[in-house]
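Note that one protein chain of the assembly has been removed; the remaining protein chains are unaltered in position.
So, subunit A:
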Amino acid sequence: MVEPRIIIVGAGPAGTRAAEACVQAGIRPIVLDEGRRDGGQIYRRQPDNFTRPYAKLYGSEAGRAQALHETFDGLKGKIDYRPEALVWNIAGGQVWTASQTYQDALPYDALLLCTGATDRLMPVKGWQFAGSYSLGGAQVGLKSQAVSIGHKVVFMGSGPLLYLVACQYVEAGAQVVAVLDTAPYSARIKALPDLLAVPSVLWNGVALTMKLKRAGVAVYNGIKPLEINGNAAEGVSGIRFRTGAGVEQQIACDAVAMGHHLRPETQLADLARCAFTFDPVTRQWLPERDGDGRSSVAGTYLAGDGAKILGARSAEASGRLGALAALADLGLPVDKGEMASLRGDVGTYAKFARGLAKAFPWPSEQASQLPDDALLCRCEGVTAGDLRAVMRETGAQEANRAKAFSRVGMGRCQGRYCGLAAAELIAAEADIPVEQVGRLRGQAPVKPLTIAIGDDQ
């Protein structure tokens, strides 16, 4: 029998565990990863000549990070690993990939998409000023380059990452001026029953808040962001917000790390023609999958945060589970008992993730409250007022139609950072449910390609 060709996209926790399962089954998968090194974002590896130990880089998750990296190192030679390879399309039964110097189209028998996540952003007036960064970006700077994004940093948004990254900054010696959480403290109490599904992670979260307070960092809950102050030439100079008690406040800073938890990178699942369903808890469209990770398209499997935000621990389980499902579907022997146990693990993490979504809700109402002169799309400078005008003039109420007329979602980031907020704004203006606005279709190439790419290697 010819060895089936399995392609894994992504070398983070899900992709690494999927590759390991394939190798254990005697298969040599192709692993395509955009990163220079394996690890993905949350377990991102620092350059070779950096010396910080695991405990310093990954805190409570140091053991998991190290185990994952060592697993991947052990797979070298047993997998066809292609770092710095962008997968820019899936079409005609092939994975289309490109690096700075070559391109390739690879057919496959099974495709595992472990594409990971990016920050979910709610635009704030002034977020185009230099010094505004995504929360995940602030963490990448520290983890992989040992830098702080500014001299005086404010963390603003919501979600577990907000507290984690703020703490990591404090511990690394950065000056954290404040943590501004849009979620009211009461939401966390309501979410407790679900959060108790994984007590150790819940405790990690509590410990982070305590650490910040001990370090003297001002932590505000239930705030409403009003404006990132700054100017075109010098960038961010401060932040203006309303406290939970309704008092307007201003804090001087030269950097803002902003984000509201994460969103899955689903463009490749979309191009592979996977069916999507609206998830009312996170208000996001997610690719459908069965309990093992099978998408609606035969031979295409989805795992990790690229399918649904369930966290890194869950990604390791769902990556392995998706690979086992693929191997089983290819007629190879797999341990059904292990699959059942992994399904149980993913279910537990799913309950915890539901708790997080309740504890740190996406402040959808802030999109419709954006003033007309606030940039909604920071790539091309399209304001909230521009999108409202397009809706009035054209009647557009569907995400892709509104994009065509307004260019919101058409710029460099291709809607990654404005798309969800734009949908909320449209829904509120048109007074329709956000699911009726639909979702921005994935378009190839999913990221800009260089024109000068040559043929093949």
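Points to keep in mind about this one:
We adopt the following convention: a residue touches a chain if its C-beta (ideal position, glycine included) is under 8 Å from a C-beta of that chain, and two chains touch if they have at least 3 such contacts; residues count from 1.
To be clear about the criterion, contacts and distances are computed from a predicted model.
Its UniProt record calls the unshown chain "NAD(FAD)-dependent dehydrogenase", which is the correct pick from "Cytochrome aa3 subunit 2", "Dipeptide transport system permease protein DppB", "NAD(FAD)-dependent dehydrogenase" or "Polyamine aminopropyltransferase". In the complete complex, the hidden chain is touched by one of A:Val2, A:Ile189, A:Ala232 or A:Val247, namely A:Ala232.
In the complete complex, the hidden chain is touched by one of A:Leu68, A:Ala399, A:Cys413 or A:Ala427, namely A:Cys413.
Interface note for the absent chain: among A:Ala130, A:Ala389 or A:Ala428, the touching residue is A:Ala130.
From the options A:Ile27, A:Ala98, A:Leu113 or A:Val140, the residue with contact to the chain not on display is A:Val140. Where subunit A meets the omitted chain, the residues involved are 34, 36, 41, 46-52, 118-119, 128-134, 136-138, 140-142, 145-151, 172-174, 231-235, 254-255, 265, 375, 378-381, 412-413, 416-417, 447-448, 450, 452.
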